[in-house]
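All remarks here apply to the structure that follows.
The block that comes next holds chain A.
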Amino acid sequence: MKPETQSRIGIYVCHCGGNISDYVDVAQVAAAVAQEPGVTISRTHMFTCSDAAQQEIIKDIQEQKLNGLVIASCSPKLHMYTFRAMAERAGVNPYQYVQVNLREQDSWAHTHHRDEATRKGIALVKAGIAKSRLSEPLVPLRVNTKPRVLVVGGGVTGLKTALALSDLGIAVDVVERSERLGGWVADWKKLYPTGQDGQALVAELEQALAQRANIKVHTQAKVTGRSGNLGDFTIRIRTPQGEQDLNVGALVMATGFAAYAPLPQEFGFGLPGVVTLPELKKSLSRGEPLQTSDGRPVKTLAFIYCVGSRQKKTAAQPQVNTHCSRTCCTAAAHLGLNLTGAYPALRQYHLYRDVRTYGKHELIFGENREKGAVYVRFDEKEPPVVSTEGAQLRVKVKDTLTRREELEIAADLVVLVTGMLPRENAELINILKVPVDRNGFFKEIHPKLRPVETVMDGLFIAGAAQSPRLIGEAVSSALAAVSKCGALLKKGYVDLEPMIAVVKTDKCTGCNACLGVCPYQAIEKTVCDGRDQVTVIPFSCKGCGACVPLCPENALDVKGYTDEQMTAAITALAQEAAV
Partner candidate 1 sequence: MAFPIRHLIGILADNQRLRGSVMPLGTGRLTAWAKGLSLPRGGSRVIYTGHMYQMMPSLASMEAGLGLMADTPVTRLMGWGRFFNRFVNLSFFLTWPSGRQQAQYDLRLKKIAQSLRQAGIQFGYLYEKELYTGALVYDLGLDEVFKKHAQRVWAMFQKHGVRSVITVDPHTTEMLREVYPKVVPGFQLEVKSYLEVLAESGWTPPQALTEAVTLHDSCIYARTLQVSAQPRAVLAKGPLVDSPDHAGAATHCCGGPAESLYPHKAETVAAERINQLAARGCDTVAVLCPICLHNLEKAGRARGIRVKDFSEIIG
Partner candidate 2 sequence: MTRVNAELLKTVEASGEFNAVACMNCGTCTALCPLGLTNLPREIFRDVVLGLEEKVLANVETVFSCLLCRMCQVNCPAEVKIADNVRTLRVHLNKTLHHL
């Protein structure tokens, strides 16, 4: 710990144009703290973030030999990195800079109480000074990264990820659970929007794969263990040949989707002639003719949409799939269109809730209607009912487009347009700690700005495992994950924030109270000087502080936010409030 007398702190109070100074008397704040122990200089600026102000501060730091910095301005979310960089340029350790939020936490919150706002401002800055006096210089943690990526899942997404990583000169291990590659697409012939053959597409990818020396494919393989951290993971996998450890810098999860399996009797499921869309697509892709369960040609076909998707919670069914599977409306229209081509006399009725053939797929929907497919819209509250009458299937439906006319369609085959769910992968999720959303799909940090990253550093997600996707969309996300891997691994190292938890080995009794609470599994048991203790894996810890209050011995601290610093800051605040 640093003796207080050595502190040479500079205080800079910002007007923020008026955002702060309209309500807080910034000159008064600067004057009130000028005499605090450890403060060398106290000034105000119109815009502290401006180049001119930064130049002045750098000059102060150098001339006055400052070793601490408190800037009372906006939220650290806006300018923490700006001022850290400035501190570093001037020769002050960036982690000895403290930002006090005078704008969001003071001026904007108290626009009707100028005097009180100024008083609060003084208290906040004093708390910042107290924290700064006890600050220590810190250095970022540097990880040397392994130029190798593990891709879990050998569907189109996984294969495309592997090829693109290989293009970047990054080695890849592909772990595929089944005995063959390609996922769903390997089962299908004609795909929209190009009409391309799915099997040919997979064959093309496999051929390309065979040319790459830096890609290793493990089929019938599963992930059984994980250790290490961002940039340097060790993943244990098991194949029929045995277990092995793979040392990789990052992981891409591309485990794809499962088709919803209807419950018995759900829309007549179980009756002869009631099939699901993926089943029918597979059977047609195998070259089988379109026929009824007893082998007659099909004259009338009825599709029922949204089966297993967009479900509403009920008392009887609390666990439901609330998402729209997105691809099925187009998949059904596309299949319908292909069937019209093959069987021109076929009559098709598409019973839907809403048609979501988004973007260019609208053309497929349009063409299907133009070629004669009849779309009947039902209300989710009055879903179609499927029954049999002899060998004939009967579908009853209220058509909201004709005054809710109750229609009965005599169909030879009923196709349930089932949705996309994540594949069953509880074990994998547990081992790799992949975050999932409420429908079980892998979850990104930010759906707009960080769409393939997860809260687990170094673990990326792609393809239909993340949300229902078409091949093109799945591949786009694969390539996004590749670029994130590249950015992480190509430099050879990565610097991490040093504000992480540390164990005071003199205090830890090894009670393990903190072990389960860390969301990142960064705390491990260890033995220190012959005593049971815990230790924090520096690269895994994110400094969230969840463990700190749990320790009965106060043996945990987060660097940059130590108990001592926080106590000093709170005491300063409380003293000021009492005045």
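Please note the rule applied: contacts are C-beta pairs under 8 Å (C-beta built on N, C-alpha and C of every residue); 3 or more make two chains touch, one makes a residue touch a chain; residues count from 1.
The candidates came about this way: all candidates are chains of the complex that A comes from, given by their letters.
Just so it is clear, the model here is predicted, and its values are computed rather than measured.
Within this complex, the numbered candidate that touches chain A among 1 or 2 is 2.
Remark: chain A residues 300, 347, 349, 355, 366, 369-370, 372-377, 396, 399, 401-403, 405-410 touch candidate 2 in the complex.
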